[in-house]
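A single protein chain has been omitted from the complex, and every remaining protein chain is retained in its original position.
After this line comes chain A, so read on.
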Amino acid sequence: MAHTRQSSRAMDVDGAGSYGSAPRAGAWSRDRLDCPQHEDHPPFFTPSYLRQSRHVQRLHRAYDEHVADLQEQARMSPPEPPPLSTRSSYNSLHKMHASHIHHHRPAVQDVIERLPPPTEEDRSHPLPSRWSEEDRMSGLEILADGTEVRFGGVTKTSDEAASIRADHPMPKECGLYYFEVTILSRGKDGMIGIGFSSRKANLNRLPGWETDSWAYHGDDGYSFACTASGKAYGPRYSSQDTIGCGVNFRTGNAFFTKNGVYLGVAFTAVRSHGLYPSIGIKKPGEHLRINFGRTPFVFDIDRMMEQERKIVMTTINKADVSVLHPPDDENALIHKLIGQYLAHEGYVETAKAFSRDVHDQQQSLSSQPESFHLPDSDDDIHAINRQKIRKSILDGDIDRALKYTSSYYPHVLEEERNKDIYFKLRCRKFIEMMRRYTELATATSSPVAMTKSVDSLRSNGHADGAPLATDVGDGDDGADTQMELDDQLHREAPRGQEPPPTDDIDMDASQELPPKASFMKQGDLLGATLSYGQELQHEFGSDPRQQIKKQLTELFAIIAYPNPADSPIGGLLDQSGRVQIAEEVNGAILVSLGKPSSAALEKLCAQTEALLDETAGKTGGAAAFINVRTDFLQA
């Protein structure tokens, strides 16, 4: 045995790269991620028909976070080199052996290994991904990373067989679950059962015959539901056939497919939890391959999923909206939701235009037209203030945003809970400086001389440090770098159009602007950016939090790239980052004003998703087919 294992280890190492990790009691991290929960982390896969599933999307996020955490840990404390002595790593090898290569072990050992599997079900309800190493009958070999199973043993009596279950039950949160099994080889007079069962079902007979098991058998085409007497259901199946099995948790029906053809409902009132995909075989050499959705299915399950979704959507379209906010009907409710959102977020101009549009529409119905009056509101001033701050950020003028914020809402950015927002704003300024530097660099390479202004780039704190303004035409290195910086070209919102302050805050102090005619060359801009970077480092560099350090490092790395926009971290420069920060600042101000950070419409979305999620977790019914984000918040 030891010899076999050693050689097989060598084979594995050759085949799949190196396995290096400090062996810990019972844990062997095959992918170098020293994880107490999992042996290895094969890439997450989403079956095509579950792409929109809220449950699967959550599993995917959790997987990504888990792996990222482990990678971060591994980065912080590099693992010890792998042990050289075979002896000391015997345990790990044994485990690896069990999961990775064929089993040629006496039945006795199998019996020991089939001790009760871990009773605590994974509460995240993961998707089945492979055959279980533990939950299988002796004589079954697992091949090809858990996707194939072959019978190598002997059965003594005529109704004895060898069955196996998948590593996880089919999660009802998916609404519909489907998998396919391809018969690679069927023995002479072989018997194959494909279906599902709970852990109560014995594994020494075919699924379908045992209590708590349901299956479609290949030798007679019968379906069996927890009993040895079956019903005529579909055609027989044999080598090279692909059999699909699906459970619809909304209807409680189970069905099968053969080579992509739907065979009809096989079972009704199937219960919704603790059911594992399962197969059983009984002749030596019988060999099956399972597809849990890692590769495309033969049957068009995507279409069935889409039909299911449409059925549920039809039901939704009949729902009575008037109960939500009586006495409003659907139209009135939608108008209120939109109006409240616009006011809440400080989209002042849109809010006005919207109420005018709604008013006009109402007027067209009425015989006595009334003129349009905007309702007065105490919130107007705050809405306008917030609008200005947002506009500044969206324009990329972070200094202006900071000035407005500190004069209208002096303490908001000082609050402990808003420290991160402040940090992000300061970082954003660095990004905006780099953006402009990139623009200049691009402009330099073009023959047309462009002029741009950078007056808004000057940071408040370091004007004394870097000489920002230089004389125009101070000819040094050729026409190409003689870049004048013109106001118009890059200021989306010229200051001249700024509305006058509407409240009693003294804007004289806060609106003290850098010199209007400050011109800067590309090199100077880089200098200014660098010294602003130093300022950032000085202010935040000593922060003990890892993510702050990480963000700063990432930020400064931009400078290293000749063309930052095309660099691996070019996404940082994207304009969309402004929207994110503008929203966070707006939210912080709202909270400081004692208002909820989200509007009724946002709450309505979140409530809907949470209601669907809770219901799907409980029943796996219709709610599982609807995903607020992909069904209602996108085209």
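A few notes on this one:
Please note the rule applied: a contact is a pair of C-beta atoms (placed from the backbone, for glycine too) under 8 Å apart; a residue touches a chain by one contact, two chains touch by 3 or more; residues count from 1.
Quick note on the criterion: contacts and distances are computed from a predicted model.
You can't see one chain of this complex, but its UniProt record names it "CTLH domain-containing protein", from the set "Carbonic anhydrase", "Nucleoporin SEH1", "CTLH domain-containing protein" or "EKC/KEOPS complex subunit CGI121".
Considering the whole complex, the residue from A:L127, A:A215, A:M304 or A:L337 that touches the absent chain is A:L337. From the options A:A68, A:A228, A:V261 or A:A353, the residue with contact to the chain not on display is A:A353. Seen from chain A, the chain kept out of the figure touches residues 313, 315-317, 319-321, 323-325, 330-331, 333-334, 336-338, 340-342, 345, 347-350, 352-354, 356-358, 360-361, 364-365, 387, 390-391, 394, 575, 578-579, 583, 596, 598-615, 618-619, 621-623, 626, 628-629, 631-635.
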